[in-house]
Structure formats: structure tokens, C-alpha cells
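Structure first, then comments.
The complex appears here minus one protein chain, its other protein chains still in place.
Coming up: subunit A.
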Amino acid sequence: MWELRHRGGGGPGPGGEAAAPPREGEAAGGDHETESTSDKETDIDDRYGDLDSRTDSDIPEIPPSLDRTPEILKKALSGLSSRWKNWWIRGILTLTMISLFFLIIYMGSFMLMLLVLSIQVKCFHEIITIGYRVYHSYDLPWFRTLSWYFLLCVNYFFYGETVADYFATFVQREEQLQFLIRYHRFISFALYLAGFCMFVLSLVKKHYRLQFYMFAWTHVTLLITVTQSHLVIQNLFEGMIWFLVPISSVICNDIAAYIFGFFFGRTPLIKLSPKKTWEGFIGGFFSTVIFGFIAAYLLSKYQYFVCPVEYRSDVNSFVTECEPSELFQLQSYSLPPFLKAVLRRESVSMYPFQIHSIALSTFASLIGPFGGFFASGFKRAFKIKDFANTIPGHGGIMDRFDCQYLMATFVHVYITSFIRGPNPSKVLQQLLVLQPEQQLNIYKTLKTHLIEKGILQPTLKV
């Protein structure tokens, strides 16, 4: 019965094939490799097949990378014992990264966008490199080119969508950009297809499985890094505060949990990360909520942080100037009775945003660590100590950003669900693309609606 299900390859009978080409077609080219190469193909794939099903302990470790600690630091700290040395290196690098962060915030939204883009590219590079090493596939034909090509395509697609939305006025001016925007999806799809077809054409007989693994690895990595970074940029355009407060909450949670764990840590939290403790987790939670609350209070005052980022065509740069929305205007809240007794005040004036910041900090402390556990599990699964060795004492960029992984998505979903509706400029842009009759219909519908709601006076010729 086996041969009945053969769609092609020969069954034992002489007429076992129902397939199309006559025998000479196959003999001319196609699959007639020699026995030795067919054995080799199965050997290589077998090796990885066994690799897949064996338990983790049998898998060889990836050799550690070089130590990148700068010489200066090493000399300065040569006196201390190695435990304190490590602590100092981590501390100095932490302060360096935080100062770099402040510097870039000062330099503005455009620099922040570039920073996010570079971090994304570096994270992608780190994860892909791990994949190469796991599968010893560094020499696979085409594959490095294809991975970077796919990264470019997906970025082009996402940034094209963003550019179309936020730079609408700029785009209307330039003819070529108009064309690119109008057919953006088609162009992105065509680019992706070209990559897909190149992948199919590059499949080499002995390496099918490896190539499929790397293909899947690339796509999952893209799903993780590019979508997150795109959402970070969208949050940024909403207002820099939506970018700063979540990221700082995650960083604060990291540091606070570490410190609480260092001083009070006793009960382990999860087997995946033996260093984490319940004391650190809970202490970090409360500190992060308080920190988020205070940071939100401090940042909400400045238009620079609070206003949506807009591109002004006359100035040809990004501006953050607006009338702050109600979220960022001080309001009086009456305190519930028990807090009244504690604080001895009737009401307190705070920004409504601070209430949202509590939600953000809670997510950062409770769910953010799961991103960290995911990354720890990943590192254990593939037997690596760190994602890479970019930052001395800390590991790779991915190591720093693993907890941020879910935060960006959460903030984006939070904003779209609770804060604002759809983006007005996007609605306008889509309106302008419609057919004139449809536009007229919508115009009439909108007019009726606005008059009903009293927003538009029927007699007023605006």
C-alpha cells in the first residue's frame, strides 16, 4: 500500500510512478548523485537529527568569546579581589550606559530613533550568530546574505509604514516618495518574495535541514527584534515619556531586584535563574512602582517629554511642542480615607499619567522578568553564558534588553487600548486616498455626526 501514496519517487513496481516525466528526463539531470554523496547527506542530517532528540547534556558548549574589558579598567582595578573587581566593572559600565542614555535623550528624538535602530540591528546580529554557531552553518551558501536581506526587507516594511503616517506632509511634497508610499505594501512584498525565492533556489542537497532551521531561526528573530523595536519607535512618537518611563522602570527593576536580592535574598524564585530571589522580586516591585511614580511626576512637567513628536516641514526637523493633553495636567484627587489618615491631607494634586505609570511599573516588575527568564532558558538551552561579549561585565546587547522584550509591546497595546484612539493623521491620510465619491459620502456622514454632537454649528461657515 505504501506505493499508492507515493506522489513521485519510485515504488518497487516497474510502473510504480504515476509521475510525469519519462525516464530519460530524470536520467538527464536531477537527482542522480552517487551513493557516497547520498550517504553524506543523510550523515549530516542524521547528525543534526540526533542532536535534536538528544538531551541537552550531550550538546557541546559554544566556546567562550574573548574578554573585552578595556585595559584601563583592568589596570585600575588590578588591586582588588576578583569578586569586587567584577562588581566594580559592572557598576562602572552601568553608570556609563545610563549617562549615554541621558545624553541621547538630550540630543532628541531623531537620535533616539537611530539608537533604537542600531540596537535592533545588533540584537539581530547576536541572535543570528548564536544560530550559526549552534548549527555550524557559518559556511552555508548565501545564508548570511539572506538573513541580512530579510532584516532589511522587514525593516523597510515597518519603517515605510511609520514614515507614511508621521511624515505625511513631507511625503506629499515629493513625487517619488508618493509613489513609494502608495505602493508600499506591494514593493515590500515583492522584496520579501525575492528573498524567499532566493532561499528556495539556494537549497543545497546536503544541507536542507540546516537551511530550513536557519530560515526559521531568522524569521523568529525578526519577529522578536524588529516588531519590538518598531513598537518602541511608535511609543516614542506618542511622546518621549512613553518611551522613557517604561524603559527606566525595567532598568530600575533590574537594579533594585539585584540590590534587594544582594542584601536580603534568601528564597529562590525560579529554577531557571538561581540568582533571583523572592525578596528581590518583591522589593524590586515596590521600588519600581515608587520610582515610576516619581519619574512620571518629574517628566510630566516638560513639554519636551510629554508632547507627541511631530515632523515640521518648515523647520525640517522634529518638534515637540503642543498643548499638553489632560493626562499631563495636574489634577486634584481626593484621597481615600485610610491614606488621608496617614498623610493628613485632604487631596493631592498629581498628574493622571502617574496612575498609568503605576500600571506600567507593575507590568515591568511582574511580567518583565519573564522575558529575562525566557532569555535565561534560551542561554541554558544553547549552552551559552551570554549572548555576546559587547559590553564588558554585562554580556551582549540582548542581555541588557531581554526584559524590555515584552515591555514595548505592552506599552503600545496599553496606549492604543486606554489612552488614545487611532492616529488622526493616519485617518486623514487614508481619507485622502479614497475615491472622490467615497470622500463625499464620508464628508456628509461626518458632517451629520458633528452637527449632532454640537461640535459643528450648522449655520457657521467655517
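Remarks
By our rule, a residue touches a chain if its C-beta (ideal position, glycine included) is under 8 Å from a C-beta of that chain, and two chains touch if they have at least 3 such contacts; residues count from 1.
One rule holds for everything that comes next: contacts and distances are computed from a predicted model.
The listed options are "Phospholipid-transporting ATPase", "Transcription initiation factor TFIID subunit 10", "Pyruvate dehydrogenase phosphatase regulatory subunit, mitochondrial" or "CDP-diacylglycerol synthase 2", and the UniProt record of the chain not shown names that protein "CDP-diacylglycerol synthase 2". Touching the chain that is not shown, out of A:R182, A:K275 or A:K385: A:R182 (per the contact rule at the top). Here one chain is not drawn; of A:V220, A:I294, A:L339 or A:I355, the residue touching it is A:V220.
The set of subunit A residues touching the chain not shown comprises 1-26, 28-33, 35, 38, 41-42, 45-46, 49-50, 52-53, 55-57, 59, 182-183, 185-186, 189, 193, 196-197, 199-201, 203, 205, 208-209, 211-212, 216-217, 219-220, 223, 270-272, 367, 370, 373-374, 377-378, 380-382, 406, 409-410, 413-414, 416-418, 421-422, 424, 427-428, 430-436, 438-447, 449-450, 453, 455-456, 462.
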